[in-house]
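Removed from the display is one protein chain of the complex; every other protein chain stays in position.
Now for chain A:
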Amino acid sequence: MTSELDIFVGNTTLIDEDVYRLWLDGYSGLWGTVCGCRFGGAVVLDGRAGRARMSDAVALRVRSGILEQTGATAAVLQSDTMDHYRTFQMLERLLHAPPKLLHQLIFQIPPSRQALLIERYYAFDEAFVREVLGKKLSKGTKKDLDDISTKTGITLKSCRRQFDNFKRVFKVVEEMRGSLVDNIQQHFLLSDRLARDYAAIVFFANNRFETGKKKLQYLSFGDFAFCAELMIQNWTLGAVDPQADDMDMDLDKEFLQDLKELKVLVADKDLLDLHKSLVCTALRGKLGVFSEMEANFKNLSRGLVNVAAKLTHNKDVRDLFVDLVEKFVEPCRSDHWPLNDVRLFLNQYSASVHSLDGFRHQALWDRYMGTLRGCLLRLCHD
């Protein structure tokens, strides 16, 4: 006796959060092999092999102890899992354009559940996002998903979903005016938090920031997302002109061009010395690592200013984070600067420039350093 067809359809679509998670995580709902006997025993046995055969998803549910809690059989669980999986597969098409999920008539789903479906569908794994952050969301990258899957232990299916989500969001908001976060929120009905994360992902993908280098491995997605938000707020076209196309996606080219002007801060020896003395005077006695700072000031300042001056080249933009870590974070770390000292230093370093009479690009400096200061503080951890 084999089951040909087995379905359950509710007027209100049943959503089981646990099964949804399994589905999103890419566990298969299908049998490993076609199994003749599905009825009866608690565990369906394959006659020859003599071991339990059930789909990954069902096996995981069994492991969660649900059979004991409910007194159900594995066959019941399999049937239930398949129903949910089918529902999710049908919903997936709608989840690709979440507003459709709200207006569609086929599934009657309470609003709170709709929100849950969307939020979870667009949620991503930290491990995965770190792998693709800053990469071009192209077919080429998609081909690498196999490796990513092996590396991260996330199923290929789940990797694909997450990758496709990034790409889809990217495509939709790419050409749009207005705030990136707002656009994402409006078109994908995500929570504020998730929309911000997606904004960061899109921003990184668009600017192709390098995040995969070994020395950047210690950074979390959160660190990058934090930086992205600051950069979007201050360094993009949208920061100066709210009506610009691609406003939040692309860095303000003019601004990057202008950053060359900052070079004078390190090129002009007098200015550099003056800057150093201003900072040292202000911080003397306040820093635990004062001597190290004093010794390193010129290197650090040169590093930070050179990073700015190089941003005219796309290649160097991509390496922004590598440079920041190399030129600033690593020296600080090798001298064991406490975070508070870093903060004090950066504040004083930025502020002191205002007292340099020979320096005319105060606004530019603030726009650059304001953001960079925030980023650097975030990047300075172990």
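The definition used in the following text is that a contact is a pair of C-beta atoms (placed from the backbone, for glycine too) under 8 Å apart; a residue touches a chain by one contact, two chains touch by 3 or more; residues count from 1.
The rule we apply is simple: contacts and distances are computed from a predicted model.
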Which name from "Actin-related protein 2/3 complex subunit", "C2 domain-containing protein 5", "DIS3-like exonuclease 1" or "Lipoyl amidotransferase LIPT1, mitochondrial" does UniProt give the chain that's left off?
"C2 domain-containing protein 5"
By the document's definition of touch, the residue of A:Leu22, A:Ala59 or A:Met82 touching the omitted chain is A:Met82
Decide which residue listed in A:Ser28, A:Gln104, A:Thr141 or A:Thr312 touches the omitted chain of the complex.
A:Gln104
Sole contact to the chain not displayed, among A:Thr70, A:Gln217, A:Asn299 or A:Ser334:
A:Thr70
For chain A, enumerate the residues touching the unshown chain of the complex.
1-14, 39-40, 70-73, 75-77, 79-80, 82-83, 86-87, 89-90, 100, 103-108, 110-111
